[in-house]
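Left out: one protein chain. Kept in place: all the others.
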Amino acid sequence: MDAILLQTLNGLDKGSAYALIALGLTLIFGTLGVVNFAHGALFMIGAFCAVTLSRIFSWSYTVIDETKTDFLGNPLKVDVPYVQAWFGDEMGAAIIDWSVPLAIIFAIPIMIFIGYAMERGLIKHFYKRPHADQILVTFGLAIVLQEVVKYYFGANPIPTPAPDAFKGSFDFGAFLGMEPNAIIYPYWRMVYFMFAGIIIAGVFAFLQFTTFGMVVRAGMADRETVGLLGINIDRRFTIMFGIAAAVAGLAGVMYTPINSPNYHMGMDFLVLSFVVVVVGGMGSLPGAVLAGFMLGILESFASMNAIKSLIPGIDQIIIYLVAIVILLTRPRGLMGRKGVMED
Amino acid sequence: MGILEVKGVGKNFGGLKALSDVNLSVQENTVHAIIGPNGAGKSTLLNCLVGKLIPDTGSVMFNNQSVLGRKPHEINQMGISRVFQTPEIFGDLTVLENVLIPCFAKRDGAFRLHAFEGVRREKELMDKAMQMLEDVNMADKRHMHSASMSRGDKRRLEMAMCLVQEPKLLLLDEPTAGMARADTNNTIDLLKEIKEKRDITMAIIEHDMHVVFSLAERITVLAQGTPLVEDTPENIKGHPKVREAYLGEAH
Partner (left out) sequence: MFGLDSKDSKLLLIVAVLALAAPFILNPFPAGSELAQFNAGYPDLMQRFVIFGIFAIGFNILFGLTGYLSFGHAAFLGVGSYSAVWMFKLLSMNVIPAIILSVIVAGLFSLLIGYVSLRRSGIYFSILTLAFAQMSFNLAYSVLTPITNGETGLQLTLDDPRVLGQTATADGSIPVTNLFGLEMRSTYELVLGAWNFQFNAGYYLSAVIMLASFYMAIRIFRSPFGLMLRAVKTNQTRLNYTGMNSRPYTLAAFVVSGMYAGLAGGLMASMDPLAGAERMQWTASGEVVLMTILGGAGTLLGPVLGAGFIKYFENIFSKINDNVLHGWFAFLPDGMEDLLVTIVHPFVGKGWHLTLGLLFMMVVIFLPGGLIEGGQRLGKLLRRKSAKQDDEDANKSASTAAE
């Protein structure tokens, strides 16, 4: 029982990331009909927004502290971050400590802008081209984005810690009255899961309750008819692209403490997220979310020793296996609409 | 006994009855038109004949063989060719290649791994394809990229692709849909010419009464998924039920 609970919890954070990326992919596919292979790169850029911000916060100047000396007897040089000089020691240290959550505010406008620029500058010209061309050009873009990041940040993963307040783990087992230390769950993973839940709920609420969202949903269902009503659907779709980019970016920002970001993390997540979208059903938003969590949890279960010893290697291939079975037996995915790209 | 015998065919989509108890008999070497107002089930019926859809009930016999459950390419190999509403041709290929492909299909069947012989060395099939293009007055366009042709020419090419297979039955799905009057008349002339020159059975699904009455020898009127009447064009013209189906729908 506790093992099952533990694996479910372990699957949640990866599942959250899958769900967030797949949600953005689906938004883009559903509204613009474009298969975006550069979406993983947006996730990666989000993560590097957090890295950048934490670097900006730790920009320092050097002062000489006359009261102390280093081991050679010279006056000690101390690096003082500007934020500490401006906001006082305590406040400054807190800002540095909280750089990852603060990066959310920093990342939203940047990601929306990147998404907007991508759509207007590139994707727009590919609406009428075949899906293969869309895949190819966005694949090229993904390579470019990832190489640019590699150029500025290097090839090694960059550890970006969570705020001190969220370090350590929560003893979930004791909380539920089980044995202590049976189920230990890091605080930040809980934060990530809840954050993902809020974002997903936010996107759904936005689509459900605003006029803007209603038009977009109508456009997803039948683009031509909505166009005939004289509503400028393209403009709204462009904004949706920006929102999808922001969702992927925020998923990346918050993921940095779980996995130190590196330049190819986008590609790693992209393949899996595509599989998630396909399993959930091309163009179905609830499907993408459901499949994201489902596959994250499945993957986590498959990596249990009991299961691995039963079927060796299953943890490595479970997601792909599920995708293949789904594609062959139910091509439109778990919750896909009938007739959407079933061939 | 007709070459095509449709008996008691029914098809439902969800709760919607698209076809119910359709009976149809197409006699050899005649032109049989299937007409009816929009939503009467004409296209559904046609799709049941070519293997795109499988009817829920009933039987479809072609030359005393059932076509049900067969794939489109198997049904074609039985001798049924189909012309689409918007011409379906191989747009990236030349006109000659377009006509060669059905020649290969006719000779080699649904699949043959002939990967080492050159296409150009298939003298017999090349001649056959050229002959066909001459018959439809397109020989001079044989090297043209077929996607760049006019719609009328595409239609003509599609007919040639079907005819070169010498089908026993040619199905035409609104062959003049969306055409200007002049193009429509050209198509009618082409079909008449084909009928005169060859022993061929045609089943035409059509909306345009002008086309139907210039070509058909036998007409079935379909309304709300069932055949209303089947008769000669003369009798259909004044038939009260037909007028009701058409005018009743309009009002």
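Read from first to last, the chains carry the letters A and B; within each, the first residue is number 1.
In this section, a residue touches a chain if its C-beta (ideal position, glycine included) is under 8 Å from a C-beta of that chain, and two chains touch if they have at least 3 such contacts.
From a predicted model like this one, the values you see are computed outputs, not experimental measurements.
Q: Looking at A:D65, A:E147 or A:D222, which residue reaches the missing chain?
A: The single option touching the absent chain is A:E147.
Q: For the chain that's not shown, point to the residue among A:P161, A:G197 or A:P331 touching it.
A: A:P331
Q: Pick out which of A:A47, A:I199 or A:V275 touches the chain that's been left out of the picture.
A: Hidden-chain contact among the options goes to A:V275.
Q: If the missing chain were put back, which residues of chain B would it touch?
A: Considering the whole complex, chain B reaches the absent chain at 50, 71-73, 76-77, 81-82, 84, 88-93, 97, 100-102, 104-106, 108-120, 122, 143, 161, 165.
Q: Considering the whole complex rather than only what is displayed, give the residues of chain A touching the chain that is not shown.
A: For chain A, the residues touching the absent chain are 35, 122, 125, 130-133, 135-137, 139-144, 147-148, 151, 267, 271, 274-275, 278, 312-313, 316-317, 320-321, 323-324, 327-328, 331, 341, 343.
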